[in-house]
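Omission of a single protein chain aside, the complex is shown with its protein chains in their original locations.
== chain A ==
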Amino acid sequence: MKSCNKYTPKMLSQFVDNALPSQITRTLEEHLTSCPACQQTVKKYQNITNQVVNGIQRHSNRMNDTEIEKNLLIKIRKENAKKKWNFSYLNGFIDFIKVKKIYLQMASFAAILLLSMAFLQDQRPAFHTPSAIVNSIDGEMASVMILETPDRRHTIIWYKES
């Protein structure tokens, strides 16, 4: 099929999204009636959208529709119970960091730890996939994730100010 130099595929993609100015949309609609190349591209793009929508639809049809509701109720009850026991060890740790304002020191410590590990593991890529996420804590001002590397089982404390 001959290609068409009147409209770029990107414009046709915008046309499918209904994102072109109305004047251009009208001219393009007119053009489509007489250009098989553009017609085919538009059909192809629309077909992709339909297939994806169907794929996602098929997936949600397999969903047990009471699962979310059930788990949510459990979670809400847990949360309400937790409010009574508000003092966990880890939250205390985050509070300690907040009070002492040692974010920077902690971040540099983590950086040094990572760098020295990369150095010790000569030749190997600096970053290893963790083998386990041991824990993760969200604080108001910072998040911490504790990971373990697979080969030497180093523990990394990954720290981020939020």
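Following the convention adopted for this analysis, a residue touches a chain if its C-beta (ideal position, glycine included) is under 8 Å from a C-beta of that chain, and two chains touch if they have at least 3 such contacts; residues count from 1.
The rule is simple: contacts and distances are computed from a predicted model.
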{"item": "Candidate names \"RNA polymerase, sigma-24 subunit, RpoE\", \"sn-glycerol-3-phosphate ABC transporter ATP-binding protein UgpC\", \"Ribose transport system permease protein RbsC\" or \"Ferredoxin\"; UniProt protein name, chain not shown", "value": "\"RNA polymerase, sigma-24 subunit, RpoE\""}
{"item": "Touch with the omitted chain, as defined above, among A:24, A:53 or A:112", "value": "A:53"}
{"item": "Chain A residues that touch the omitted chain in the full complex", "value": "9-10, 13-14, 16-17, 19, 44-45, 48-49, 51-53, 55-57, 59-60, 63, 65, 67-69, 71-72, 75-76, 79, 129-133, 136, 143, 145, 148, 150-151, 153, 158, 160"}
